[in-house]
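Have a look at the structure that comes next, please.
With one protein chain withheld, the remaining protein chains of the complex are depicted in position.
What follows is subunit A.
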Amino acid sequence: MSESFVDNDQPPGDPAEALRLIEEQRAAALRHIHIDDRWWYWPWGFAWLIGFGLLFLRFGPDGRVFVDLPEWLPVAALIALLVGAGVISGLTGARAYGSVVGESSRRGAYYGWAWSIAFTGATVILVRVSDALPEDLRTLVWSATMVALTGALHMAGGAIWLNRTLFQLGVWISVVNVAGVLAGPGWQSLIMCVAAGGGMIVFGAFAGRWRRRVTA
């Protein structure tokens, strides 16, 4: 056997060294095995910030047009950004659970399926009723339904992993969503852009910092 094998079979020099060894190794493992929380939150945060921002600029309150974008652009951009965020979440999940097997990866897989199935179901329902809705309510109903689902799934995630931040984010999204619906078309986009999108980005930044502090 190599010399390093003989060396690393020795006990740590003193308690301080043992503790340092433990802390360093745990930090290294967390860096390798666990994914930075921003990979979960930021793709969705930016998708909402940009997508709803464009919606607000094109379809403002009371039919105002702040920036004369092509009519199809804001919705197309929002959908593309959301699909992109979904793909990133899927890849992040695969990376997070790729080499860890067991309860966490099963939870992650079930949770991923819950998102896909719930969103597919809601899309089918909305496509079915969309044409019967007055035009100004269409965007409002679409986004409010999807965001309500997102809020509920974040709260459920908080319950699954006993993660307070995730649960609070779900509550925040749900409250902001209702506020947007009450404010009405146009304002809803602004509220979603700033409060939900911006809120998600802020949550992502803090979630990472909280976790790093807890495990430090």
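Operating definition for what follows: a residue touches a chain if its C-beta (ideal position, glycine included) is under 8 Å from a C-beta of that chain, and two chains touch if they have at least 3 such contacts; residues count from 1.
We take it that contacts and distances are computed from a predicted model.
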Check your understanding: Can you pick, from "Acyl carrier protein", "Oligopeptide transport system ATP-binding protein", "MarR family transcriptional regulator" or "Beta-ketoacyl synthase-like N-terminal domain-containing protein", the UniProt name of the chain not shown?
Key -> "MarR family transcriptional regulator"
Review point. Residue-wise, where is subunit A in contact with the chain that is not depicted?
Key: 1-2, 4-5, 7-12, 15-16, 18-19, 21-22, 25-26, 28-30, 32-34, 99-105, 215
